[in-house]
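Removed from the display is one protein chain of the complex; every other protein chain stays in position.
This part shows chain A:
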Amino acid sequence: MLKELWNDAEGGFHPASAPDFLPQTALKEVQLRRLRAVVARAYANVQLFRERMDERGLTPESIQSLQDIRHLPFTVKTDLRDTYPFGLFASPMSDVVRLHASSGTTGKPIVVAYTREDVEVWSEVMARTFASCGLHRGDILQNAFGYGLFTGGLGAHYGGEALGATVIPISGGNTDRQIMLIRDFNVTALCCTPSYFTHMVERARELGIDLRDLPLRVGIFGAEPWTDGMRHHIEAEAGIKAYDIYGLSEIIGPGVAAECSAQDGLHVFEDHFYPEIIDPDTGEPLPDGAEGELVITTLSKKAMPMIRYRTRDITSLITEPCSCGRTIRRMRRIGRRSDDMFIIRGVNVFPSQVEAALMAVEGTLPHYQIILTRKGGMDRMAVEVEVTPEVFSDSIRGLEDIRTRLAQSIERILGIRVELRLVEPHTLARSEGKAKRVIDRRNEG
């Protein structure tokens, strides 16, 4: 399909978006060709991949069809740690033009590498991301993802420039200045984590600035799971369309998948990132439509190919055609990560379940934090919720009532008792990157 339009706001089309509209047969051809090349490259250059394939009696020639991918071994996060820092590189350092690294909250960070060609692919998929969210040349994009070792900032930066938008590289933090520039520079689009934007909306309100009166029309949010309720809140409070994007450093950074105007699932840029859904317990591939763990193979990465990387994100693939016309498959929004889950008194809990319960009562998502403690061998769960103007009334009875309703709503969903505490606004830590929702003090003291 040849799109005549260039940078059309409605369809979000840009020349780089052409592969989004490839017929399935042509797409599969590209995928198979690239899959065979990347497996050959990983086998030839990365010891870990070669050893694991040898153990299974596989060679690059074993890949004759896309279905054969299921025979390949998985790669997991600990593989990156175990080979720290450069053990999974498939290119000599002289070809690597960029290194990024994770924050490394647990032990060693993980390091990811890019050749010049990788950076070009990254710029392309991020330009396709922004186009899919309806951005085009002429948009003024405030990039509030953190610049630095984190992939979010620079990934979005290169993509925005590749699209032809005007990029403001403000990075994360300094919320008052963020709001000043949104207003003074006539910013039309903004990208950051959804929790940070919620904080900006709240701060703008305190400063007496109504974001709905400003030209800001699109928000591109990623790097952490968020809910549809949070989306509705953000869209109503800021007068924008809020889109979800998905990516992870191990694969490339942001730019793996993005929502389109339909806001109904994220299109995976599967000409570069081949998605599979597996049963997280058995590792067996699941059919399209089934929910399971997302596994991605990078089809065109040079410096650091990832073969069947287990993302720990739980989702499903949608094969039905999308109303936006894109032919690449969609994945459902990530509601939960198998990593986020915590177990309390034998019950598996995801923060998203607590969010849904809070939202059911308040209509919007308040700032909250889950605190786990242990007393006399018994695990306890407390949820601290900041009081908002919406729920604050001048009566003690009214506040007790909201507190009880919040606690009951959580208890109904989780089936365990929680202590619910109302706290003053701004008492819970605000993150300028990914929000920290769970504080586990069970093994302290």
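Just so we're on the same page, a residue touches a chain if its C-beta (ideal position, glycine included) is under 8 Å from a C-beta of that chain, and two chains touch if they have at least 3 such contacts; residues count from 1.
We adopt the following convention: contacts and distances are computed from a predicted model.
*Asks:* What is the missing chain called in its UniProt entry, if the choices are "Amino acid-binding protein", "NADH-quinone oxidoreductase subunit H", "Signal recognition particle receptor FtsY" or "Carbon-monoxide dehydrogenase large subunit"?
*Replies:* "Amino acid-binding protein"
*Asks:* Which residue among A:Arg98, A:Arg183, A:Arg421 or A:Lys436 touches the omitted chain?
*Replies:* Reading the full complex, the residue touching the unseen chain is A:Arg421.
*Asks:* Based on the whole complex, identify which of A:Glu29, A:Glu206, A:Glu291 or A:Glu320 touches the chain you can't see.
*Replies:* Candidates A:Glu29, A:Glu206, A:Glu291 or A:Glu320; residue touching the omitted chain: A:Glu206.
*Asks:* Since one chain isn't shown, list which residues of chain A touch it in the complete complex.
*Replies:* Chain A touches the missing chain through residues 206-208, 387-389, 392-396, 399-400, 421-427.
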